[in-house]
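Please read through the structure below; I'll follow up with questions.
And then subunit A:
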Amino acid sequence: STGVAAPKARVAVVFATGGLGDKSFNDSGFAGLKRAEKELGIESQYAEPQQIAEYETLLTQFAQTRKYDLIVSIGFDQADALKVVSAKFPNQKFAIIDTVVDAPNVASYVYKEQERGFVLGVIAGLMTTKTGDPRINPEKVIGVVGGMDIPLINANIAGYMAGAKYVNPDVEVLYSYVGAWADPAKGKELTLVQFNQGADIVWQAAGRSGLGVIKAAEETNHYAIGADSDQCYLAPKNVLTNGMKFVDNTIYTAIEQVISGKFKGGIHVLGLAEKGLGYTTSLVPADIVAKVDALAQKVISGELAIPDKIQDVEAWLKAHKK
Partner candidate 1 sequence: MWAVRMEKITKRFGPVVANDAVDFEVAPAEIHCLLGENGAGKTTLMRILFGLYRKDAGEIYVDGKPVSFSGPRDAIAHGIGMVHQHFMLAGRLTVTENIVAGAEPRRGVLLDYAKAREMVREVSERYGLKVDPDAHVESISVGQQQRVEILKALLRGAKVLILDEPTAVLAPQEVGDLFDIMRRLKEGGTTIIFITHKLKETAAISDRVTVLRDGRRVATMNTADASPADLAELMVGRQIVPPARKGHSPDGKVVLELQNVSVRGGLGAGARTGGAGGKARLNNVSLQVRSGEILGIAGVEGNGQLELEEVIVGLRKPTSGRVLLNGRDITRLGPRGIRDMGVACIPSDRLRRGIVDSFSVAQNLILGEQTSAPFAASGILQPRKIVEHAAKIVNMFDVRTASLDQPVGSLSGGNQQKLVVGRELSRGPNLIVAAQPTRGLDIGATDYIHRQLLAMREQGKAILLISAELDEVRALSDRIAVMYEGQIVALRPAEEFTERDLGLLMAGQGVGVAS
Partner candidate 2 sequence: MREILDVIFDINNVTATIRMATPIALAAMGGAFSERSGVINIGLEGMILTGAFCGVLGSYISGSPWLGVLFAVVGGGLMGATLAVFAIKLKADHVVSGVGLNILALGLTSWLMQVLWKNRGTSVSVNGLPMFSIPVVRDVPVLGTILGTHSPLVYMMLILIFLGWVVMFKTPLGLRIRMAGEHPEAADTVGINVHAVQYFSVILSGCLAGLGGAYLSLAQLNWFSMNMSAGRGYMALAANIFGQWNPIGGLGASFLFAFTDALQMRIQTSPIKLPTDIIQMLPYILTILVLAGAVIRSRPPAALGRHYESGRAA
C-alpha cells in the first residue's frame, strides 16, 4: 500500500503477547492499522513479542529509529515498558490501549468494559424469558465464560450481571473462567456445564478460548454472545449479539489525529458514549433492541454509572431498584 510518494505518516505497533490471530484486540488493532494504510496512506510496521520482557526492547528499537510518527502499544501489560521508553524519548508520540501511562507524549485509551457488559446483560436478561424461542428454556439462567479471572474481564462480568438483574431481578448469572486464552476445547466444556445448569445464553469473554463457547451453543442449540468483533458468521443461528470493542477505530482515529496534528497525550476513557464500545443487534428481537437502546442511552447520558467490580453489583442493584 506504500506508493512511491512519501507516506503521510509512519506508524509502528507492538502487539500483546497473545499475538495476531486472537480474534480479539490484537486482530482488531491490526485491522485499524490496515485501514489506516489504505485510507490514510500511512506506512506501518509491527512486532509480535513472545514475552513481556521483549516489550521494552521492541519499543526502544522502534523509537531509536526516530522515523515513526506514532508508536502504539496494544495491551495493558505494556505499561511498564512504555513508561520507561516514553520517558527516554520525550519527543516521540505513543499510544497505548487498555491501560494508562501517565506521560505527556502518551495517549492512553481505556475502555469502560462494564458498559459493554451491561448492555449485553440487558439483552440476555430479557431474552432468557422468551421461552417461545426454541433456544430458550424455562429457567431464568444466563452465563458468561471469562478467559481469566482478571480485572478487565471482571469489569465485563460485573456489567453483565448488573444489566441482567437490572431488567430481570430473578435472573441468575453464572460465570466461570477457562484459565487460558487459547484453549477453545476447554471453553466449550465450561459452556456445556453452564448449559447443563439451565443457562441458555452464554457470553464469551475469553479470546480464542471463547470460540469454544460459540461452538457449544451451536451444538446444543443455545445462544452465545460474541466478543470484540462480529462473530455471527461462526454460528449464524446461535450468536445472539456481540459485545464490540472498537480497538480498530481507536487506532485509526489516533493515527488520523497524528496526521492532522490533533494528537494529544493523556487519558481517553472510551465507552458507549465515545463509540469505543458497542453491541450488534444480530438476532436480538426488536422489542429487546428497543429496550436496550433506551438503557444504553441512559448509560451514555451518564444517568446510569455501571459498576466495574463483581462485588459491587449487589449494592448497585439495591441502589437502582426500579
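As a convention for this text, a residue touches a chain if its C-beta (ideal position, glycine included) is under 8 Å from a C-beta of that chain, and two chains touch if they have at least 3 such contacts; residues count from 1.
Per the selection procedure, all candidates are chains of the complex that A comes from, given by their letters.
What you are looking at is a predicted structure, and each value in this text was computed from that prediction instead of being measured.
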Touch assignment for subunit A within the complex, options 1 or 2: 2
In the complex with candidate 2, residue positions of subunit A that touch it: 19-23, 27, 143, 149, 174-177, 179-180, 182-186, 188-190, 192-194, 196-197, 208, 211-212, 215, 219, 234
